[in-house]
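Just one protein chain is left out here, and the rest sit where they should.
After this line comes subunit A, so read on.
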Amino acid sequence: MALRSLTTIGRKISEWNLLKTTAIFATNTRNLKQITQSETSDGTLVIAGNYVPSDRASNLVTVKLGDEAPCSACYMCKLNLDVKHTDVLILSQFVRTDGCMLPRRITGLCKRQQKRIGTMVTMAQKAGLMSNINPSWSHRDPRKRYRHKKWNSYWDETTIKC
């Protein structure tokens, strides 16, 4: 088994990051909505939706292909990374704060990559590698899980059927 680590993937990605062309955009930067709940002193509940800038914009990876025509492939196909279910730093970008996989409308992946990433997120969660991104009622400690789910397990990515 070839030993590969997250640092090598990270280095690969940062090499691509260096190739990134800097450009000036006339449109506004990405704005995300954040819904906050607060209670004032006289007991009224205030639910506010604020626009917040994305914290991913500075570290975003863009792939610059050669002088070919613009490619319609999705970004994971362009990056061509050998992602495993143990690469939690990549997989955790595709989940909500409760561990739920984001839909294709938001991730913008092709169908094959959405299925692959979704399956690997499930594998990482079953192995207890992402147990801090979970619903509030779940057991954070994998050892407190029910029956066979408490012990360590690993998966083979070639079993993903797509």
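Simple rule for what comes next: a residue touches a chain if its C-beta (ideal position, glycine included) is under 8 Å from a C-beta of that chain, and two chains touch if they have at least 3 such contacts; residues count from 1.
As a working rule, contacts and distances are computed from a predicted model.
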item	value
Name of the absent chain as recorded in UniProt (options "Ras modification protein ERF4", "39S ribosomal protein L13", "Ras-related protein Rab-20" or "Cytoplasmic tRNA 2-thiolation protein 2")	"39S ribosomal protein L13"
Subunit A, residues in touch with the chain not shown (by the definition above)	1, 3-6, 10, 13-14, 17, 30-35, 49, 52, 54-57, 59-61, 75-76, 79, 86, 88-90, 92-93, 96-98, 105-108, 127-133, 147-148, 150-156, 159
